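Notes follow the structure.
The complex appears here without one of its protein chains, the remainder shown in place.
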């Protein structure tokens, strides 16, 4: 169904740049599973390397936002962009990072409200209050 | 610039249903400031009441997601929906709830990555891995 | 602010193909006002002609949907696509076609609900019921 | 395929708050059919109750917009938001409310034109005419 | 799965206006294959005729943009609008017009970057530099 072939481990074995990324994905995640997103990007080695390097830095390096919060933000964007693949993969990731049913219910309520009020504000073309502006 | 008149406190004073919501907004937020979103919705009293009741329940009732996380999720959706008003108002709200510059920088990195990978997955039409499916 | 110059009547006078469209806009709408959308498209005569011909056929020819319903549908799409210009111009058009305050309030409630449930369905990735499928 | 389990009538039977909503859906629609949207939301009882109460008020209470017009507006938003589930369920609903083939053809023409002109206006960044502004 | 029946050649044979468009599609493309998009639109003859006439003019008439560039722009929009059907059909079209694997990799990198910076600019609400304005 993809617009490119999803590369298997065998096919990747002969492309060192791609093989190195797959090895790093497995080592970083401590899992043998490499999901389809990376198998599709494997057709574009430069894009694969840059994307994986960015994901590793943005999503996995310790910072001031905890990993679960990052996943929720990721799902929110993916939902608004109607990316089925991303919604599925990041909801699964959120669960492995401890998302509870109650947190998920609250999250859904927030994204639903946000979408509703976005639509109202965009349709009413509400001007931004001076109080919200910087400086 | 709005498609409706933004109602002033004087105009609202004579509409009890709207006045009651404005009073509740002020009491709940412990602030005299009522932003333009509510002044625009004041033209549609039933919609105003329902929207405020939902926002109060979804965003302010204590739960398992902390208030700052909810605001970040809200900004994420508002950004993806290109709602300038909502981005401004909820970024301001996030700052009053303690958003640090470092957290904001990490948040921006996450929504940027999400948008990028959403686009890649949607353009490559990547099929969902069996591993991500429920049940 | 536009990415092209908005052409004035003087500038249009020397381009017959564009002048003819402007004349037809004025005759069809029985008004001397030609709004900025057409003044921007006037830089691309072929696109101007095709777009005006389509708008005239789609929005103005009598059919089974009344003109106000068409405008509401137009605003709904324009809101979801965050087109400020289109929201403003078609909300103004809807008012000239009789949109009442109460109808507008109900319309806003519908687009808000739709956006909210779209988000819930897209985030929950709900499978389509067999009952909704054709044939 | 959903990110949550779709609850069956048996599973719902033991959750009074959810059971009450399902009963009301059946009574209101005079049909035994409860579609997957509600079966997914049944995992989040508070969200289920609030969403159903809003849908009932917004879509089913008599007002100045007729039920078919509301459905067309709903489909327009759902299409722009790429919500397959919502497009399917509300197109089916529109047909049960009398949508004719000719009305559907005109509706499709309108949403197509709207999307096209939204794109042109957003790409040309056309400034809003003074004539469209309120007050 | 469509919301309308996809019309077969047999069904189309008795509707001259539709038959004429199908014949023109086949003659223009020098191929017997008529894809589902046109078979769905065949239910709305006026929309079918106008859409095919526009596509023929916009995508096939010689101009200053080469056919492959047009297809890449088309895929970019279709991806951002989450149109699976359009992404598939225009990626296939781009390949028949000579899209190389390297070009596709570069294209994917561009649309990914664009989506990422769009999100950053929309979330930071960056004001437009005077240098970018016309006139």
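A, B, C, D and E label the chains in the order they appear, each numbered from 1.
What we mean here is this: a residue touches a chain if its C-beta (ideal position, glycine included) is under 8 Å from a C-beta of that chain, and two chains touch if they have at least 3 such contacts.
Nothing here was measured: the structure is a model prediction, and the numbers come from that model.
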Open item on the list: Of the residues D:4, D:41, D:75 or D:128, I need the one that contacts the missing chain.
Closed with: D:75
Task: Touching residues on chain A - with respect to the absent chain - done: 1-5, 46, 50, 54, 57, 128, 133-135
- [ ] Over the whole complex, note the residues of chain C touching the chain we left out.
- [x] 3-4, 43-44, 46-47, 50-51, 77, 81-83
Task: For chain D, the residues touching the chain missing from this view - done: 75, 79-80, 82, 84, 87-88, 91, 108, 111-120, 122-125
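The rule we apply is simple: only the chains that are shown with their structure count from here on.
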- [ ] Could you tell me which pair, B-E or A-D, is linked by more C-beta pairs in contact?
- [x] B-E
TODO: Among the listed pairs B-D, C-E or C-D, choose the one whose interface is a repeat of A-B, with over half of the contact pairs the same by residue number.
DONE: C-D
TODO: List the centre-to-centre spacing of chain B and chain C in whole Å, with centres computed as mean CA coordinates.
DONE: 27
Task: Gap in Å, rounded to a whole number, between the CA centres of chain D and chain C - done: 21
TODO: Would you give the residues of chain C that are in contact with at least 2 other chains, written as numbers and ranges?
DONE: 1-4, 54, 57, 79-80, 82, 84, 87-88, 91, 108-109, 111-120, 122-125, 128, 133
